[in-house]
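The structure is given below, and queries will be raised subsequently.
Excluded from the complex is one protein chain; the other protein chains are retained at their positions.
By letter and in written order, the chains are A and B; residue numbering begins at 1 in each of them.
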Amino acid sequence: MNTVEISHLSKKFENLIAIDDLSLNIESGKITGLIGADASGKTTLIRLIIGMLKAEEGKVSVLGLDPVKQKSQLNEKIGYMPQKFGLYEDLTVIENLKLYADLKKVPHDFEKLLQFTSLENFQNRLAGALSGGMKQKLGLACVLLGSPDFLLLDEPSVGVDPISRRDLMKMVRDLISPATTVLWSTAYLDEAHSFDTAVVMDKGKVIYEGRPSDLAKTSAEFEEKVIELMGGYQKSESRIAANYVYSHLDEVEYPVVAENLEKRYGNFYAVRDNSFNIKKGEIFGLLGPNGAGKSTSFKMMCGLLRPTSGTARIMGIDIQKDPEKARANLGYMAQKFSLYESITVDQNLNFFAEIYGIPKSDVKNRVNEILEIFDFGDLKKQRTGDLPLGFKQKLSMACALIHNPPILFLDEPTSGVDVLTRRDFWNHMTSLAKKGITILVTTHFMDEAEYCDRISLFYKGETIAIGTPSELKKQVSAKTMENAFIKLIQESDKK
Amino acid sequence: MIKTLQKIIALIKKEFIIIWKDPKSRGIIIVLPLVQLILFAHAVTMEVKNIDIVVVDQDNSLQSRELISKFEYSPQFRKIYKVSNIEEMQQKIDQQDVVMGLYINNDFSTNVTSRIPTDVLIITDGRQTNSAAIIAGYASQIIMSYNQEIAPQNGIQINVTTRNWYNPNLEYRWFTLTVVVAMLAVVMTILLTALSIAREREMGTFDQLIVSPLSSLDILIGKTIPPLVIAMILLCLMSVAVTQFFDVPFNGSVILFLVSMLVSLLSIVGVGLFISSISSTQQQAVLGCITFMMPAMLLSGFISPVENMPVFLQYFTYINPMRFFMVLTRGIFLKGMNISDVSINLVPLVLIATITLSTAAWTFKRQRG
Partner (left out) sequence: MKILRALVRKEFLQITRDPSSIIISFVLPLISILIFMYGINMDSVRVTFGIKNDDNSAEVAQLVNSFRNSNYIDSIISDNMNDLTQKIMRSRIKGIVLIPNDFSKKLETGNSADLMVITDGSEVNTANYLQNYVIQISNQWLSTGKYAYSMTPSVVIPVVRAWYNQELNGYFFVLPGSIAITMTMIGILLTALVVAREWERGTMEALLNTNVTKMHIVLGKYIPYFCLGMTSMIFNLILCIGVFQVPFCGSYFVLLFVSSLFLFSSMGIGLLISTKLKNQFLASQISLGIGFLPALLLSGLVFPINSMPKIIQHLTKILPPRHYITFIESEFMAGTVWPVVFKCSALLIIIGALLFVAVYKNTDMRLPND
């Protein structure tokens, strides 16, 4: 029996084809994973299934209903968690739960849910004050109210720490009935590997539909197979790294130094006594759950936050004392690639080239060079906001590297991009590091920690472990970074 | 030095592109003020016209009818309702069909022929507090001119000749339009500047600017110049429109005008930037703008003169840039103010601009961390 039956579905947004003649059946009672790059059409597909969008062509039938014409009937049977799940941040945990319970016309029976989400002690805390993992758990709880027949989750665990991710998965598996159908869209391939069915999408089409175990036995292999399905990854020499010229004259042994950094808000220590030295050409990762202090530490290092005490040095220069000189040495990739969305690609590049001090006469050449190396081709005059996410990331990288800085600061540089783009990105990063660029990166993806030379693990404002990935794994006898991470945190909790 | 200039120019270029690219934004900046200008130009007048009145003529004589016909021929009065008693007059006034009533007693003509002083009652609707006195004034004048016809003064009277400098015909429009132009430019400027930083913060692009080698000063200059330029252009466009299409004279020097406008707008930009630096969301920035604009406009001398305000509020207006801005606009357009007159008004503006801009810069630098 099929919960969802789709035939020959097509959806266009202006000039962009989001869904391309897609046909798919989703079996009832099973957990189906939806995998794909960001521009592959996953979110659009989900929105079409629940009737939030109308297709141009094709038929969709969900639980025997037409999602567009019979949306109100459909609403009673589904639970939908959109990507940007809006919890009401001004409302407490319990108030959010009560609201959604009333909206779904179900009684206020929250004991089980509160237990499962470990939020019993936080009932009266404002949702906005919860950590990222807790927010997602609360969101999931709200969606599960009313025991829907069909559960749709659009990347529910994106950006969440591994412990919370496991909790989320457990929550779903334990709280649904055998008859519930689940459609779970994710970028985490290990999650996808644990589902009953996997649907892989690329460029608006389904390129694989079947049992994950049929494709690969382990999740590591699974990732490789999915990459193959997407067209495969040809590891080639990074032209970006090849083009990069290390031009900094002073030789500094430790280009990035944190000395006893501390950030205090009243009595609360967001970061306590944080110190590390990064060698030239090293890739250093800051890892940890949300709220652990890694973002705060990162922001102090690049001058976005003023430390309550301690010093951050860039190429030996104290960033608080001589900010302009220090910052000229930095290339910065912001989280969610904050670029100016309403202007074109080349306008963004021109802008960053000019404010980083590239002489006027050289700007045009440099921009053209970058356009070529990064393979932007005819996208030069494209509005930045219309670019697919992978290209936005590339543009963000290009703007960060345009002035050939000796140091790169990357804040969650691969959030939201697909596995292919991620591979490609790290290829560039490792090649750049070989050429002498020092890289500081924060990330949620534990597998990306393997690309780093050394890692600092943050938990509750302090560094609980620092070393190479293999050292850390050995320390707690873990096979994967993810397990190592979980064990280290559990050990720290015991103390 | 040149490098800093290049960086600032890059910032300015980017701001312009962003403002210009979005058609909605373009519309709001150009179309909205111009439409408002035209609308207000026609609407805004303190002249009282189209006055409808109701008349009770208990006398119904040649004389009373003559008096009433004077109202009929007067350009300010429009409809004349004739009713038979005071209750009906009350009704008409209460329902606001008319704003004034005229009551002529039944002994009117008798008294007039015998030269016995007789009253004609003018009743105004006090609810129209603004215009009641003016309407009564017009009606009184008509009655007095009738009086002049039947009992002419024998020669002893005082002729008052009035010369209205700068605006011989007391055209309201000349007064209000110069002021409306200033107000629209100010609304535009403050919205643009206040929202600019708040928007970048909400979008996340502001971090990029902070992390770059731009100094706080560079960023502030880069954010100041585009709104300033746009507002100047808008001001010039509106000034041209006002002089060409509404026949408002321009008696001053163009250079003085441009300089005054620049300084006035700079002080407003300072306020806008300050609001921007203390707002973390766009909603807060909008609130900040309103909190400034409402008192600034209402207490600028536009609706009622500064001299009428209680003394403590008058001192308050010395820090209100709008007050000086309006004096300057009116002064240059209509009075042809010269450099010394202009300078007196520019000094406080320069002070305000310096204070607001440096406070904005200081606040911004402190937050930057």
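Just so we're on the same page, contacts are C-beta pairs under 8 Å (C-beta built on N, C-alpha and C of every residue); 3 or more make two chains touch, one makes a residue touch a chain.
Everything numeric here is computed off the predicted structure, so don't read it as measured data.
**Q** Considering the entire complex, write down the shown chains that touch the omitted one.
**A** A, B
**Q** Decide which residue listed in B:T4, B:T243, B:Q284 or B:T359 touches the omitted chain of the complex.
**A** Spelled out, the listed residue whose C-beta touches the missing chain is B:Q284.
**Q** With the missing chain put back, one of B:L5, B:M144 or B:L217 would touch it. Which one?
**A** B:M144
**Q** Which parts of subunit A are in contact with the chain that was left out?
**A** 13-14, 47, 50-54, 71-72, 75-76, 78, 80-91, 95, 98-100, 102-105, 126, 142
**Q** For subunit B, enumerate the residues touching the unshown chain of the complex.
**A** Given the touch definition above, subunit B has residues 24-25, 28, 32, 36, 39-40, 42-52, 67, 90, 93-96, 99, 111-112, 115-133, 136-137, 139-140, 143-144, 146-147, 150-168, 170-172, 174-175, 178, 183-184, 187, 191, 195, 199, 282-287, 289-291, 293-295, 297-299, 303-305, 307-310, 313, 327, 330-331, 334-335, 337-338, 341, 344 touching the missing chain.
Rule of thumb we're sticking to: only the chains that are shown with their structure count from here on.
**Q** Distance between subunit A and subunit B based on Cα centroids, please, to the nearest Å.
**A** 53
**Q** Residue numbers of subunit A touching subunit B in their complex, please.
**A** My answer: residues 302-306, 323-325, 327-328, 330, 332, 334-336, 338-343, 347, 350-352, 354-357, 359-360, 409.
**Q** Going by the contact rule at the top, pick out the subunit B residues touching subunit A in the complex.
**A** The contact residues of subunit B facing subunit A are 3, 6-7, 9-11, 13-14, 17-18, 21-22, 203-205, 207-215, 368-369.
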